[in-house]
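With one protein chain held back, the other chains of the complex are shown just where they sit.
Chains: A and B, in written order; residue numbering restarts at 1 for each.
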Amino acid sequence: MSAQVGMGVPRSRPGLLGRLANPWAQTRFLWVVAIGYVLWTIIPVVEAVVFSFNKGRSISQWQGFSLRWYTGDPDSSVLHSPALQQAVFQSLKLAAVTAIIAVPLGVAFAISIHHWRGFGSGGANFLMLFSFVTPELILAVSLFLLVTHAFGFIGLGTTAQLIGLVVLGLAYPVVIVRARLVGLGKSYEEAAMDLGASPVRTLGRVTVPMLAPSIFASLAIVFAISLDDFVVAYQLSKDASTQTVSMFIYGAAKTGPTPASNAIGTLMLTASTLLILCTAMLLRRSNRKQGKMVPPV
Amino acid sequence: MPRSRRAQRQAVLAERRAWSPRGFWQAFAAPATMYLLVFFVFPFYVVLAITFGGVTSILREPKPLWNPLEWRPPVMSFTLSNLVHSDGLYYQAFIHTILFVVIATGLCLLIGYPFAYFLARRAGRFRGLFLVLFFAPFWISYMLRMLAWISLLEDDGYINRFLTATGILSKPYLWLAGKPVTLILGLVYGYVPYMILPLFATLDRIHPSLLEAGRDLGGSPARTFFRVTLPQSRQAILAGFVVCGLPMFGDYFTQQLLANTSGTRMIANSVFDALSQPIFVARGAALILVLLVLLIPPILYYLRSTNRAAAEGLA
Partner (left out) sequence: MSPNQSPNLSRRDFLRRAALAGVALPSMSAILAACGGGAQSTVDTGGSRNGSGGGANPFGTGGIAGADYPLARLEAPVTWTVKSDNPVIDSGLKAETGATVRVLAWPYYLAPAVVKSFEKANNCTVEITEGDDMDKLLQKINSGQSDFDIMFGMNVWAVGRSIAAGLIRPVNLDYVPNLAANCWDQFQSPFYDVGSQFSLPYSIWNTGIFWRNDFVKDDIAGMPNPYDIFWSPDAPKDKTHLLSNAQDVLSMAMFWKGNSDINNADAATLAQAKTDIAQVVSATNAQFDHVDYTDVPKGRAYLHQSWSGNVGDAFVFLPKGDQALNLSYYWPGHTDGVPGNVDNDCIVLLSGGKAPVLSHMLADWVLDKDNAYENYTTWTGYQMPQKTFTPDLLVGNAVVPEHLASTVVTEDDFKKGFRELELPTDDDAAWQSAYSALVAGV
């Protein structure tokens, strides 16, 4: 990589004016921005984690260390609050099922749009991207009105939440997989086909395996987005049994938070860190394999 | 460019490609398209039916009218007139929304571009570390980070303690008493990653040789940046504006949690409040429609330019 590009070996040293005109040349400025940005995003995470161990009810005044909000408190701790546990369960359930539904739909759509040139493909693609950039509140409210006033047989609850989260997550695999398809080009598929493979066989033996990393990335992203979603899950929830972690924390933030919210967040942070570490190792291995299989074009 | 030859070859291949039966590829798009038609497009008809519908007699709940012939316009005209008249119910929220979103999106670019640029080409051996640090906050619930911000911003929270201890402020600033600055920073905090991602992806892809060429042709670093890097990332900036700015139009909880005064209300708050009051649900539905219509032009512009860029990319 050319770390020197742009700044360059000073053929003609840029004067002060040149530097000002090109702040990017000032690596120090960029470092300040980068470190500042990282601190800005990490500080609340640190705050949240630290105060999960607070002894008192406050999440802003340190009152001493305890595990009260994990195990100690008989009503509100993670260990003793059925509401909190069920919120975790509901969040995980929604995220997993959403990923399982949205990703295959999205991948199939991406493959289709990649090959299908003609009447309808533009429209379908447009619809997909439109759903991608529509503010979540609009999706959530229109679905809320749909299930409460038109599709009464669905009603509010887990099913409605899933329907909404799939709409929300559907475009991610499309965008990710299409980018990969464009990157790969058509030569592999054409080669397989030239060698006499049927389309279905080409798809199963060539296209999908080559897409595996992007499909995996899509699963992870859709899962993460659904897990963290608030607006859709909130608008379409029915009762305590369909409350998610985000909703729990929002409710707490509005009515009187306790460090129990922080505790549950910290536990989920720990879990996702472990998960991501494992995944990263797996991915690295599979990338190496992938690297052997697909020579650089 | 051997373009025509390639095109010929493709045409031949396409000819030979009786391997894809009619409708084969279309069939793959069908489930997702159907899904969107039923659960994304159709709900807007319900929104229309409620906007132009009535209310039930006892609980004053919205009563959709399915037949467009029976539709009644009063709620929509109420909503529109309250949106455009300066003493209207939604006027202030509307102006705030545009103001806050524009400022917040601008700040997102100001913060996001240098960071993405840094990440893509200046982080060197720390690149992996910074990437991890960039993604790390996502591993904990966004709502919890919001809650953490609230705690930090309390009158006697750590932000004020830091600012007064260092002498930057002489007395604590009331961050949570309905300050637009808090709300805007909250929005930036929530959405700046969506600005950084497309920028990073693009800046990372700009081929070094292109920059070298710019330099070799005698361009100063500044010129290289403005003539090569910036134009190359134009599309990403546009994408950043769209994926980072548009969702802000639907954000209500940031305002509820960080500001909660009439002086900081956004249009999404009006929607949210209308929905919790049975007799006003139709107004909420009308606002949703208006919002949708207002956002269609930027969305269309974005989609068109994406298509064009994609077409240029293929050429």
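Things worth noting here:
Throughout what follows, contacts are C-beta pairs under 8 Å (C-beta built on N, C-alpha and C of every residue); 3 or more make two chains touch, one makes a residue touch a chain.
If you're wondering where the values come from, they're calculated on a predicted model, not measured in any experiment.
Checked against the full complex, the one of A:Thr41, A:Gln90, A:Ser112 or A:Thr148 touching the unshown chain is A:Thr148. When the whole complex is considered, the residue among A:Leu67, A:Ala83, A:Val175 or A:Leu267 that touches the unshown chain is A:Ala83. Among B:Val132, B:Ala213, B:Ile279 or B:Ile296, the one in contact with the hidden chain is B:Ile279.
Touching residues on subunit B toward the chain that is not drawn are 45, 48-49, 52-61, 63-69, 71-72, 87-93, 154-156, 174, 176-178, 260-263, 265, 270, 273-274, 276-280. In the full complex, subunit A touches the omitted chain through residues 56-57, 63, 74-76, 82-83, 147-153, 155-156, 238-241, 243, 251, 254-256.
In this text, only the chains that are shown with their structure count from here on.
Remark: subunit A and subunit B have CA centroids separated by 15 Å (rounded to whole angstrom). On the subunit B side of its complex with subunit A, the touching residues are 13, 17, 19-21, 24-29, 31-33, 35-37, 39-44, 46-47, 49-50, 62, 64, 111, 114-115, 117-119, 121-124, 130, 133-134, 136-152, 154, 156-158, 189, 208, 211-212, 215, 220-222, 224-226, 229, 242-243, 246-253, 256-257, 268, 271-272, 275, 281, 284-285, 288, 291-292, 295, 299, 302-303, 306, 310, 313-314. Within the complex formed with subunit B, the residues of subunit A that make contact are 1-3, 5-8, 12, 14, 18, 21-25, 27, 29-31, 33-34, 37-38, 40-45, 47-49, 51, 59-61, 105-106, 108-109, 111-113, 115-116, 120-121, 124, 126-139, 141-146, 149-150, 163-164, 166-167, 170, 174, 182, 190, 193, 198-199, 202, 224, 228, 230-231, 245-246, 249-250, 252-254, 257, 261-262, 265-266, 268-269, 272-273, 276.
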